[in-house]
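Only one protein chain is missing; all other protein chains are in place.
After this line comes subunit A, so read on.
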Amino acid sequence: MTEAIKRPRRKDPQKRTVLPTLPPTSRSRRALGFTVAAAEGRFVLQKCNDCDAVTYPPREACPKCLSMNLAWRDMPEGGELIAETTIQTSTNVYFRERTPWRVGTVALEAGITVLAHIHGDVAEGGRVRMIARTDKSGQGVLMALPEEETENMADDKQLRELTCDPKHRRVLITDGRTQLGQAMARALSAAGASTVFVGVAETWRPFAGADELAAIPNVEVMGLDVTDTVSVNELASEIGGKVDILINTAEYVRAGGAMDRDGIVTARDEMEVNYFGPLRLIQAFGPGMRFRGADGVNSACAWVNLLSVYALSNWPAYGSTSASQAAAYSLSQCLRGEFHGSGVKVLNALFGPLEEDWRQHLPPPKVTPEGLAKAVVGALQQGLEELTVGAVAEDFLTRWKQDPRVLARELTQPEGA
């Protein structure tokens, strides 16, 4: 059984911080289909459209009939561990630092046998549940988990390399003035974060829930205004070395497009919060997190962007806000590139209309702040990089994946969205 990890002691200030190293990074273009699904937490394998053969690892052509017509398909997660071994040494620096390391052969319900990382609670011959996740290289890998939940299962050392579990980690939530920020603080505190720093802008302006926020266990309220570079830099100089998970809850949402608005003051406010906000946070907190990607139990592990699903395709009713969120979405890809090699994951949570004042007139179904917070915590615990929250967002994403240009046309119809 997995032993519960303990809250790490304070760092020995004389010890050099362990630098991030990486498991093998190279993948073919074809194989990235597996990584894309792993980032969403989906277990997919290639299936031949001509002869139905399932294959792994990713290939250019079907090993049975040589057809090039292979497609990624969701697969049943069940299987059986038929052989396992524990690796004691490796020429790869990443694994060398982490041995002993369990790997094994799993006979999948999908009909093939694969080599995978093995959770410590799985016994040879035992039933397993397969997961696909991105590793520290940002590439999809397979891991076999016990079929049934075991005690302290998430604390398995190999599994924790794939996840961003808030347990014992220090979290920064950038805006605690909103219900969303406060729900997020409660959820992260409940998930076992050792400290939840919560940014609050303009403390001279009262806000609902201030006392309740300060009373959440492990919450520390800090001055932070993402529209103010000085404020962001000051907080980073104070706590930048101990932020393991950063969740940007700051958002600025106003209805209206381009032509039916007068002037650009509101659009500038949208960009200040939705685009320049994360940019300031990245410049201030990014370098410290990138350096601390392998810093023990509470290593830096995740950067969370909360993005309206209309970041993917503009909804003219909220056209100007959508544009600023599209900028933030584009920036998240740049960030993923810049975090590559650090072991810090970028989690994009795309959500549909949120239950809050500036979207009050929109019809249900809506995402509650609590629902979004719960989904984000779940995604961190699972180590996901892509998350879609709410029925509207899920439907939107399905249509976007089918054909983004058709979706764009739909959105510009009078009854669009």
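Worth a mention:
Simple rule for what comes next: a contact is a pair of C-beta atoms (placed from the backbone, for glycine too) under 8 Å apart; a residue touches a chain by one contact, two chains touch by 3 or more; residues count from 1.
Operating definition for what follows: contacts and distances are computed from a predicted model.
Missing chain, UniProt protein name, picked from "FAD-binding molybdopterin dehydrogenase", "SRPBCC domain-containing protein", "GerAB/ArcD/ProY family transporter" or "Cyclase family protein": "Cyclase family protein".
Contact with the chain not shown here comes from a single listed residue; of A:R9, A:R29, A:R205 or A:R405, that residue is A:R205. Only one residue in the set A:S90, A:Q158, A:T229 or A:T368 touches the chain that does not appear here, and it is A:T229. Remark: the omitted chain is touched by one listed residue; of A:T17, A:T266, A:Q381 or A:T412 this is A:T266. Taking the whole complex into account, subunit A touches the unshown chain at residues 202-206, 225, 227-231, 265-266, 269.
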